[in-house]
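First the structure, in the form of structure tokens, and then the observations on it.
Heads up, one of the protein chains got dropped from this complex, but the rest are sitting where they should.
Chain nomenclature is as follows: A, B, C, D and E, assigned in order of appearance, with residue numbering initiated at 1 for each chain independently.
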């Protein structure tokens, strides 16, 4: 009886650890295959959906901002802060 | 038996479509009556609650904005964008 | 029978009001004791957690804002308003 | 032609009775008060709307499957229902309904099986009520959210204000006395459990009132909840005359000492202290005050802001919708249009008035006995009705002395009143409910 | 070795049958359409995923405890189940399943007790389905959220557009006729309740379709929901050809009169007017339209923004997740892979087409009879499919006349269509469901 539960434990370990290993190995293969298929057969499409996800580049206007206007930037951000601190009381 | 289910279907169509028409006709009448009663008997009150709902006219400051300051506007909105793009990473 | 429900009511009042008073009196004592113990035995720790909770003083930038720039403030806040009224339609 | 008749018989106009018409008007009135007059709209909009839904003739939204079967079943079904409920053949649906209401768990289960097999199901509002109120969950979850929105700082800075919160609960128990007196002289017909549930209106705390009524007097829940929320909205009208009557101009002008700042650790430890006192002294208040302390701890501990935001945001909002509709389901004509409802409304306002007066009188006493000045106007805030009563104290105080800002001082008794009425609720459940 | 066998026997590959494989592919197809083609992704992503989960061989996620016991129990258990379900010894599991489906409430309870005692429990999706759809709650809550997102301004400004919303419901009833005709000639096998549930696809309104099917034809719910949402996504393809066919270039160019502004009070009172009409005329539509009006009142009354935000935000999102997965649970191979599903898909698209045509034709009639010009293109928006159908009207209008902005004009019939199909749902539940 005492041997029996230890046996059950050993079996559980062997089959459990085996399944985990087999399952994750198959998953490694499946991922590798998926990535390879996507890269090999649908290479062009990849960039398009990426772009869809980037949601309007906010960088563009920022780059038109003249360098050296550091003072103005400071003033404006101070105004923003002041404005926010006023309105955050609500 | 086969005729019977067709009969049931025809009846369902007649009564169903009839009810939809009658109900929506009554609803048209009720809406028209409601609008008329409100307009006729409670005309003054109407504007007040409207104003309550508009929550501080944001238009006023904008109209005091001197035309021709297009450059400044551009600079400020660029600052805003920059500010946002910095903070949206959080 | 009629007397009985009145008696029950009187009892409920006496025991209920009594419990409320006793409970809240004990609570007053417990609070006073707690505050005293904290003040007496753990005095230094108190300020630290307070500071953790104040979450970044927004006042500092605002105070660096030069007085007399009232016009600029007006322009900037108008820009902010305009910007918001444009974007709040979404 | 049969279909036309069937449609007409199913229509509301054919099945409407006067009581339902009146209740629909009451529902519309509640909506008007909530939307136009700002009477506690977060609760009274759903309650009023639920009241209208509950009284739609023929829809049976507020009834259980068995009740719907009794109203709409054929004679054969009624006969079978009579058998399992132990009602003699030939008796009317009223006898079936009352037998179902009083029946044991097994009879109810058998009757439900019969009703389901005959195609009847629980009405929408009945389902909402079962899940949210009969289970006790919704008021407790709302109490947790209230805890997460409550700042005990002013109370901790001046713990003596707890006595004001205790005093104001006298309104609760005085009302219990009133209710049993009305019963003893034969005007009303309340049990002691009913009287306790009615008294809790004086606690001026919505979820506590709903929680207590759901346990002690489910039939009166609709009237009690409507009275509690209506009078809470009317606090700015009920309290000031009483406050002016019981205080002198000089008392109203008393300026109170600035409250000391309260540390984070005190605020974190307080809900645990309160919880332990509840655990040791009054376990029957544990569900209510336990959830209240839990919500407050979530807020104050500073490390679970996600949960605190959920408790006082999405969760409380969602639960409020269903709680309100469920309370509305108790506004069915058969139960609400009753002389007892008038008694509840009358006793409720007396409870508020007595609570207000008790708070003020004890504040006057504290002012006489103690050394630090206490403005008696903050005593009225002890009824709770957070934060309305505290604002009323502040407003009446400002009228007497424009430099007298009582708001923070009144918040102490205000939140003490929440604890006080939860304690009172626990006592009543312990003494009457068992 | 026993364990290895047990693991293999438990694995999906060993238990998979062809139907499940096909259904998993259909689930993947729905996900592809939703994600890649933008087919109503909010519903079709959860439905498609739920469909895959429901068909995982051996997991039994979509089955009740009793069904799982019948699939996986040993002979002794099946014998006992047979006894309580009244099935003779030796018969197959199919007989047990059918007896369980048809059994009374008591037999079901006894069978469930046996299954639970033997260690079987309800599958995850089955639990989701019971709580969200079988109870009727989820579609109603979503309808409340839709109400809180709907602006009745355009409808109130031009109430006559309600007739267009009524006309488009002809698609529903024509489809009912089609379904009973197919049954009468022996091609399909639909009951009148099935036919009514299929017809409601023509209402172009997801929650209404799910609500009606859950009452009238739970077995067809999966196919009906998939058809309804798919065709709603296909509206920009289904409607334009019909619109161009039935209108002349001149009609499509008609510019409509600017809508009058609608006051706040009108918007607040409208949901109450609608509710009262439902209460008096068609109580069987009270759950659907009641919750819809409630949501709209929360939005318009302006004093309960917390609740309105919850109704159209966290609450509807949470419920949508479980509703979608639950609908997916009805995509089990045994029920979906059936000739009837093809019939449903075919009839569904006919319903959309007839609804579109009816709306346009009545709009043409109104244009002929009335004095104010009506562009017939707004008639097609009467099928609902909010706001897609209104956008389609606008787009086809702009093609004919670049200065012709029909969007706001089409929103009137668009929301009228929602009311219209809810009324139709009420009629069908009243006539067929009782």
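In this text, a residue touches a chain if its C-beta (ideal position, glycine included) is under 8 Å from a C-beta of that chain, and two chains touch if they have at least 3 such contacts.
Just so it is clear, the structure is predicted and the values come from calculations on it, not from any experiment.
Screening E:17, E:117 or E:189 for touch with the missing chain picks out E:117. Across E:22, E:56 or E:273, the single residue that touches the chain missing here is E:56. Listed here are the chain D residues that touch the chain not shown: 104-106, 109, 135-137, 140, 144, 268, 272, 275-276, 278-284, 286-287, 290-291, 293-294, 297-298, 301-304, 306-307, 309-311, 313-315, 427, 430-431, 434. For chain E, the residues in touch with the chain missing from this view are 3, 6-7, 10-13, 15-16, 24, 28, 31, 34-35, 38, 41-42, 45-46, 49, 52-53, 55-59, 61, 110, 112-114, 116-117, 119, 124, 127, 314, 317-318, 320-321, 325.
Interface residues of chain A with the unshown chain, by the touch rule above, are 2-3, 5-6, 8-13, 15-17, 19-28, 30-32, 34-35, 38, 42, 45-46, 49-50, 52-53.
One rule holds for everything that comes next: only the chains that are shown with their structure count from here on.
Ranking all chains by how far their C-alpha centres lie from the centre of chain D, first place goes to A.
At the chain D-chain E interface, residue numbers used by both copies make up under half of all numbers present, so the two copies contact each other through mostly different positions.
The most distant chain from chain C is E, comparing centres defined as mean Cα coordinates. The distance from the centre of chain A to the centre of chain C, each centre being the mean of the chain's C-alpha atoms, comes to 38 Å.
For chain D, residues that reach two or more other chains under the stated contact definition are 3, 7. Multi-chain contact residues of chain C (touching two or more other chains) are listed as 76-77, 80.
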